[in-house]
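This view holds just a subset of the chains, kept in their places.
Just so it is clear, A, B and C label the chains in written order, and each chain counts residues from 1 on its own.
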Amino acid sequence: MDKIVEMIGIDKGFPGVQALKDAQLELRKGEVHALMGENGAGKSTLMKVLSGIYKKDAGEILIRGKSEEPVGPREAQALGIGIIHQELSLMNDLSAAQNIFIGREPRRSLGRIDDAAMNRQAAELFAAMHLDLDPAVLVGDLTIAKQQMIEIAKALSFDSEILVMDEPTAALNDAEIADLFVIINELKAKGHGIIYISHKMDELKRIADRVTIMRDGQYVGTVEAKETPVAKIIAMMVGREVNHEPLVVPDLSEFPVALEVRGLTRGKEIRDVSFDLRKGEVLGFAGLMGAGRTEVARAIFGADPLEAGEILVAGETTRITSPYDAVKAGIGYLSEDRKRYGLAVTMDVAANTVMPNLERFTSSTGVLNEPAIDVATSDMVDKLKIRTPSIHQEVRLLSGGNQQKIVVGKWLLRDCDIFIFDEPTRGIDVGAKAEIYKLIEDLTARGKAVIMISSELPEVMRLSHRILVMCEGRVTGILPGGEETSQEDIMTLATQRETTQQNAGNMQ
Amino acid sequence: EGEYVALVSKGFQHQFWQAVQSGAEMAAEELGVKITFEGPDNETMVDKQIDMLAAALANKPAAIGFAALDSQAAIPLLRDADEAGIPIVAFDSGVDSDIPLATAATNNVAAAALAAEKMAEFIGGKGKVAVVAHDQTSRTGIERRDGFLDKIKADYPDIEVVTVQYGAGDQLKSTELTKAILTANPDLNGIFGTNEGSAIGVVNGVSEMGKEDLVIIGYDSGKAQKDAIRSGLMAGAITQNPVGIGYETVKAAVMAARGEKIESEIDTGFYYYDADTIDDPKIAAVLYD
Amino acid sequence: MTASVDVKKEGGFLAGLIKSGAHQKLLAFASLIMLLIGFSLGSPNFMQMSNMIAILQATSVIGVLAIGVTLIIITGGIDLSIGTMMTFCAVISGVFLTYWGLPLPIGVLAGIGAGAFCGFCSGTFVAKMKIPPFIATLGMMLILKGLSLVISGTRPIYFNDTPGFSEISRGSLIENIIPGLPIPNGVLILFLVAIGTAYVLSKTVLGRYTYALGSNEEAVRLSGVNADRWKIAIYTFAGSICGVAGVLIASRLNSAQPALGLGYELEAIAAVVIGGTSLAGGRGTILGTLIGALIMSVLTNGLRVMSVAQEWQTVATGAIIILAVYADMSRKK
């Protein structure tokens, strides 16, 4: 088999951080090579070195056996290297097609753009991906799931022989992931090489041929995906065994209701949503992308307006018109889009962690209690194993997963009664995931109520005492958690269109 | 019968223009006409003034009083007015065109020359002086500066004008600027400020630098300047007759509108005044607060 | 499909003028209409052909400036130098025509070229030297202000020896075609510039990158586009538009006034923002800017024609600007 990429002894340092020490990677023609590692292990950095965005401090890169040092995306493209970045880098004010063909617009004379042709090509691209999207829609108006699909389409449109995918499925749900894998297999068949980064272990078996594991910026080893048990790979990543005990669904019938929602309605996005949530309960929200879970969560949290519906907190009807009201009522919401709604990325870890809690750290004269803030932050950093050189490092300089951990941390620090977690483990490594699951279980053990929105069914099933399934903005059913509920049961409800609506409502 | 005269001036916020306006209103009162008085924020806004003139024409006034920032630029509109049979009276400074029937103005060059003479007297015909002017390009700015400089050059070879700086008539800017001039020229004998704002700026600057033996000649009046002259901080100042300018302009405009004949050159005159003459009725009449 | 598409984004021609925010623009337009109605009721003299033309005439220069700076603002930048740049270009035309007695077209081209050159400088400062646009153009503002005074010898330059020159903005081709409609060429030029720029914005690569850079410059770089070069191109193009404004004002005043210009940048930028372009970049339309500029000059003219006392004119202008934009906002919701 001929190697198309060889990276040997790569070093890369940033102020205060040695991101890569003697890292290495080898990619063959027609292989899907998974790159695994904890948050902050250096995966994205290594890929940015390969695609000419960062300049390596030391080491060698061989492309098709020839030593190369691409500088800038341009040269990388010329070498046939394409990359899907972990953090979305799209132009929100441009349309899907314009984003995909930026810099390669089909032109007429005098620098005029042939938009018709461009939209046609984009449409074809989407069709090939089984993606139903208007090429002319403004990217800023899409959910991150759709935006992620556009990033993928863009990368594919280059038809690069070497394609890097940095956590492409973090924002995707199962249906879309399946579509993506079909595409990946087609590329394989064409002899392209794919470097695939993901924290979703199950994906390894499904597409990866070989797996390279990194830890703390160092090369740990490369193994055959099929032969190697996931547990071994995890052990290589984390340096220890991660074992999760099966879920025990407690009997909560005695517990008081923490949150009750009656007939929430807004346009097509939220249609007559009702459910209740008991103290100590984890209520999972399952559904396909666009099912309206986030919309419901945001509505309860007062982030978006409502047309109709009633929200009762601990039995009291509560008027929530803004997140301020919600937090006062003891509700916390962890948003699914950390960059847009979760973090002030130019501020440091401490500032972000205490953002919802400032009054707790403020004297009557409005003076901040810095030492207390630093202590609280350090605790959270240790608890969530956030990898950062200092609690005063700017958040934007942290790795994606570590940023996500901060969003989780800021709500754990805020002692709410009701937590709404929307995709809390997006981009978080297996080790840390287990930690967060434990933290959520601790919360419920302490009588907190939790709503868990996740597009990863296993995750929903792993944690939920009950599972609420949504489709097209409606609640199509609420299933019991634990063994007796299977993925199939959930999917049938998740895909239950308008027609068979009535029996959904009265299942609760 | 509700005759209405539109005055488009060079400014309106500054005391000088307020005084002109009050004169104009006086005349309007007497002659039973209505007036409007408008001017741009500063004397560089030539085109803003043209727009004001255009808006004034839209209201079909019986006559127009116009203090041109730049006569050339205004000519097309003046022609329109002429064709519409609206008589035009120029004020403050002339309009080089035969359209205005009369001009009520101060001879700024002569006035500044008088300031130069007085300056020379005070410093004994030799030494160093500076000029703090209010504008580098506007007509009044140029005429007062050059009137002063030319007079010095012509008649006082032993007097050196070390620098001319422009403070846009802004008291604060003129103050800082004066202080810088004094720092650069410790041996300065006198400063001429070419309008109220500049003159007050000079006074502030000099007093903040704690210089006593410096001759300051100002221009126009206003409370602060009058106080400075009374207290001796300022040797004296040139005053025009702003009230007179406004009054004569409206008077001439109305007469012209009523088809009466008017003389074409109305020199509203200027005077030099100091602590002794400031209360002399002839002077006091043309000073404003 | 394309058809349905075009209207949604900067494609399709008229749509080009309107762009994504068709809806919104229509609303800014509503504020304009309301102002016109209000003033017509306020003063019988307002709604006259001659006054309407005066308003358009007053809009022409600021309008062209605003169109130029719209491009810069869409890229997420700002240009404080447009006012003095306009003057600088006027002075350069003056030098070519009056001092050197060169033929009219050359003088006009010189003015526009000067603008393009200034734009190129600002662009280079911003794109290559990475100086924040605010600083770079503040510097240019002062440099050009000084140079205009130096070159002109702090004296206005008159164009009396080039009779054709004042026709550029004062003459009226339209009247020759449609007698009784004496719309001055200055206004004609304003609309031509508007249409041309809207076309560039909506139909060409330059326009596409203008929006792209304002939307997410990093993403543009990551896509392998030579962002710097395009940014310089945009600043140069905007500069040449300022050059046109310079020629217009010189011809309107039949003279290059070296001290004039400061403060125009604010008026122009205000027009742009009132027209619905966001200073954050990425969004904006030429039509919006045109309407914004018209709102401003209708406001000033209307209040004058109603002979409101000047100090109250200022108060009213401020209040109405806030209200107009607020009305817009709330209507959009």
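Definition applied: a residue touches a chain if its C-beta (ideal position, glycine included) is under 8 Å from a C-beta of that chain, and two chains touch if they have at least 3 such contacts.
Keep in mind that this is a model prediction, so the values were computed, not measured.
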Copies per chain type across the entire complex: A x1, B x1, C x2
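We take it that only the chains that are shown with their structure count from here on.
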Provide the C-alpha centroid distance between chain A and chain C, rounded to the nearest whole angstrom. 44
I'd like the Å distance between the centres of chain A and chain B, where a centre is the mean of that chain's Cα atoms. 71
Counting only Cα atoms for the centres, state how far chain B is from chain C in Å. 34
Using the touch rule from the top, collect the residues of chain B that touch chain C in their complex. 12, 36-39, 41, 44-47, 50-52, 54-60, 70, 72-73, 75-76, 135-138
Parts of chain C lying in touch with chain A, wherever the complex brings them together: 1-2, 4-6, 8-9, 11, 20, 203-206, 208, 211-212, 214-216, 218-226, 282-283
Residue numbers of chain C touching chain B in their complex, please. 43, 45-46, 48, 50-51, 54, 57-58, 61, 149, 154-156, 158, 160, 166, 170, 249, 252-255, 257-263, 300-301, 304-305, 307, 310
